[in-house]
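What you see is the complex with one protein chain gone and the rest in place.
Let's turn to subunit A:
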Amino acid sequence: MNATHMPRMDVMRSQLSRARGLGSAKTGVNHWWMERMSAVALVPLSGWFVLQVMRLAGSSQEDVVEWGGKPTNSSMLLALMVLTFYHMQLGLQVIIDDYVHGKPHLPASLLMKGVTFLIGLFAVIAVLKLALAPSRKASA
């Protein structure tokens, strides 16, 4: 066989995968790194959360409103919510990437992203309402 007809193999990938555009899109490291960074940030936030749960266990709504009205608590809670739902989205994305193949992959990813984004947003709004405009009295 004439060597000039052989494809140049500069990379350890099959010609088919190169033609199909499969493989690294060069953004995987960022996903992996952000998953780690959010995990690191969640370590102290989780410790704080456990202490607050102990503080609030068995509390009435009034106590929770008083607790949530303190700027330190609402800031920590906001940080916890944003990072939790961000980390959740990154983690669930990996699960979808691993188990959902072919055409359903994109709709599954988008659905998961939409749901985690909306619940995260809902959490942020709930914290803000608790901090800035909680209802103290029972409505008639």
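Here, a residue touches a chain if its C-beta (ideal position, glycine included) is under 8 Å from a C-beta of that chain, and two chains touch if they have at least 3 such contacts; residues count from 1.
Rule of thumb we're sticking to: contacts and distances are computed from a predicted model.
Novice: According to its UniProt entry, is the unseen chain "ATP synthase subunit c", "Succinate dehydrogenase cytochrome b556 subunit", "ABC-type amino acid transport system, permease component" or "MBOAT family protein"?
Specialist: "Succinate dehydrogenase cytochrome b556 subunit"
Novice: For subunit A, which residues reach the chain that was dropped from this view?
Specialist: On the subunit A side, contact with the omitted chain comes from 16, 20, 22, 36, 39-40, 42-43, 46, 50, 53-54, 57-62, 64-65, 68, 77, 81, 84-85, 88, 91-92, 95, 101-102, 116, 119, 122-123, 126-127, 129-130, 134-139.
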